[in-house]
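Yeah, one chain of the complex is gone here, protein chain that is, but the others are all in their spots.
We call the chains A and B, going by the order they appear; numbering starts again at 1 in every chain.
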Amino acid sequence: MKWKSALAAALLPLAAAAQPTHVPSFSGKTITILVGYKPGGGYDATARMLARHLPDHLPGKPTVIVQNMPGGNSIIGANHMYNVAKPDGLTIGTFNRNLPIAQLTKVQGVKFDMLKFAWIGSAANEATILAIRADLPYKNWDELRKAKENVVIGSTGPGANTHDFPLLLKDLLGVKLKIVSGYSSSADIMLAVERKEVDGRAGSYTSLKPFIDRNLVRPIIRARSNESVIEKLPVDESFAPNPRAKAIMALRSAPEVIARPYVLPPNTPADIVKVYRDAFAATIKDPALIAESQKAQFDLEYTSGDEAVKVLKEVLSQPKDIVDEFSKYVKFGE
Amino acid sequence: MLDAFIQGLLLVLQWKAFVFMLAGIFVGFWVGLLPGLGGATTLALMLPFIYNMQPVEAFAFLLGMHSVVATTGDITSILFGVPGEATTAAIILDGHAMAKRGEAGRALGAALASSFVGALIGAAALALAIPIVRPLVLTFGSPELFMLAIVGLAFIASLSAQGARGMVRGFLAGGLGLFLAMVGQDPQAGVARYTLDTLYLWQGLDLVPVLVGLFAIPEIIDLVVRGTSIAGNAPAGRISKGVFEGVKDVFRNWWLTVRCGLIGTFIGLTPGLGGAVAQWMAYGHATQSARTAEERKGFGQGDVRGVIGPGAACNSKEGGALIPTIAFGVPGGASMAILLGGFFLLGLVPGPDMLTKHLPVTFSLVWTIVIANIITVVACFLLLNRLTALTNVQGHLLVPVVLVLVFIGSYTSNSSYADILVSLIFGALGYFMVVAGWPRAPLVLGLVLGKIAENYLYISVARYDFAWLGRPVVVVLLIIAVGVILFPAVQAWRSRRAHG
Partner (left out) sequence: MANRTSLGLAIVIMLLSAHGIYSAHEWPLKAKLFPLVIAIPLFFLAAAEALWVIFGKSPTASASDFKLSEDQPAEVARRRTLLATGWAIGFFVLILLLGFPIAVAAMVFAYLTVQGKEGWIFSVVFTAAVWFFFYGLFELLLHMHFPDGWLFGGFGGF
């Protein structure tokens, strides 16, 4: 076996030399990561972290900078990537994971087709969970389901996972929840939890983790996801009373697999796409990046472009009646 | 406690951390001067640099930068009438009026001294509040925050001219502000309200382009009309002389400075109200210190108290804003969210532990704010002659430069040309309001408080039905709001009696 890998290693440079034109080099170039949000949020922080480490894994060690194009819950940025940015590999875009929902529910102003982007993949996946105050009498999902009195859940507003996830639990699974919306950020809801104004909130597992560790809140139920740490939590879909409810819950959680989507403009040459996919896969495994991201308390995990397209196809090919039913509960937002 | 207090100081004074704090101050100094470009944006832009630093240094760098942005933002506001930051717009009304009268030195002296005192008050409040900080912050639930917004809106009465006619115009401006605050997707039903079918307006009107247009454009037009320098024909020698006069003004109005500093701290520590509110409430409060009708009319024409009030509030709120971030691990805004990332890099998870186990670190933050402000104020005083000389530069040299800064400043808020369009539209609105004698301050107050009032009212009703109206703090705030509304009438009555 050993000699095989040794041979492969010896032949590798030859193979590369045989087709030099197929590996585009970015030597001396500046690559821009276009972020669909203002500086300061999770999408922006991820992009800035990647911008520091991508150059090491791209041919020619280009400079990578981050540019913010906020507005319309990042539809503006996606429209720009789709219609204006050149497919030369010098502009990559990252935006709201829920944009497929915007396309599906035909939100006004959407001027892109998610499937036609050249997908690099996703830099992280996110798991939405519901957590309630640890001092409540409900210790787990079974007890919460049987709750007689309303459990108050704070939310930022329709379209955010703080709102839609508990809304489906309430309307489709019949849990006694009362959703109070209008908080300006998930941080604000957390403070409301502290002062016992609300009993809990939904949100990504990573953002809730410090408060779970501090024993302020207790995780109760989760949406379907790839996150391995919280595998033990029950999944909302498995309690769906009928296939339709299950489909709606699945549709809401589907984009969370591609929580930090990264794309190239449509019609980007395949060799450039491949270079980026390889670079992303390598960067996210880079120990230097892992050390940094752990310090900053977010987990990065690469989901391939093919996988992302598969998820999108599933989301965008839903029959009309499911989409209509879905839009009754979920609006595009955040 | 005292032990931790001193340990905190020693943490800041480690030479390497200190050097990085100086670097942070240097960056923050320039960011504050440039209109539009805000503290949060720059913090994000500077993040790549901190990875190469030790945690303590990184934090000194970020907080040092953050603490001085508001201070130097005042300078741009006073000298050019262009808001350096969204949080330093209120100081324009009287500060720039003084600069035009040839008193730029006095205005800057007063602004720097008051913001220094404000920073000390904020830091002291932060230090003193540590034992009671958790119950203090937790007292303010959504009903209380709603009532705070109402108290803020009540200041519209003080920011309007006296008499029925003045009130009508003030409340018209305030109402227009509230109405414009409704633009954007609403958080109850998800409806896109008044977005004119554009994506740009989906998240509401951005404050920076609005403020830049509303205040800077009328000043630019006036500068062109006068055809002189900003200070007009005031003799060059006089302009920088008043600096110590300005510092003395702060001590002459000592209690006003302290009260406005406390207003700022208080607004800072109640997350959800936002930094832009504090300055206007402080300004409104400053106008209440006028004893006669003539004095009242002097506000907006260059009354130094109109500089001291917002000056003290805009820096003291930073100390306050750190409180929820430290005590609960809950950032109060975009800047604080990035600073929270700094905590994580330190290996600290903000929360109750910060008030016990990591108390020295908490105090080192207090000290960083204090020391960064001392350094900035001293540096500004050294530069003051150069800065005030700018008001003697001929208008036709200043106008193109200020126009460039104004346009870029508004463009950077969303990287959209629509930002500039918003600035131009609100510039026109601001100009016509000035011509017609309508006050602009209520418009801004309405704009920053409209959404807050709506959201917290809905939350209060949804959560407590109408029982929230009986909460003691709500009742107290309601009485304060009524008092604030009636105050101008009391003022008018008092001045009539003094004359009669």
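To be clear about the criterion, a residue touches a chain if its C-beta (ideal position, glycine included) is under 8 Å from a C-beta of that chain, and two chains touch if they have at least 3 such contacts.
Bear in mind that the values here come from a model prediction, so they are computed numbers and not experimental data.
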For the chain omitted from this view, which of the shown chains does it touch? A, B
Per the touch definition above, residue among B:227, B:470 or B:483 touching the missing chain: B:227
Tell me which residue among B:121, B:178 or B:481 touches the hidden chain in the full complex. B:178
Absent-chain contact - pick from B:16, B:357, B:396 or B:496: B:396
Among B:161, B:459 or B:474, which one is in touch with the chain left out? B:161
For review purposes, identify every residue of chain B that touches the missing chain, sorted by number. 34, 37, 45, 93, 96-97, 159-161, 163, 165-166, 168-172, 175-176, 178-179, 182, 186, 188-189, 191, 193-194, 200, 217-222, 224-227, 287, 296-297, 299-301, 394, 396-397, 399-401, 403-404, 407-408, 411-412, 415-418, 420-421, 424, 427, 432-441, 450, 454, 457-458
Could you list which residues of chain A touch the chain missing from the display? 32, 65-67, 80, 84
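Going forward, only the chains that are shown with their structure count from here on.
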Return the distance between the CA-based centres of chain A and chain B, expressed in whole Å. 35
The residues of chain B that touch chain A in their complex are 40-41, 43-45, 47-48, 51, 137-142, 185-190, 192, 197-200, 202-203, 271-272, 324, 328-332, 334-335, 337-338, 341, 344-345, 347, 349, 351-352, 414-416, 452, 454-456, 458-459, 462-463
Could you list, by residue number, the parts of chain A that touch chain B in their complex? 38-41, 44-45, 48, 51-52, 67-73, 75-76, 79, 108-109, 152, 154, 156-159, 178, 180-184, 187-188, 190-192, 194-195, 197-198, 210-211, 213-214, 292, 295-297, 331, 333
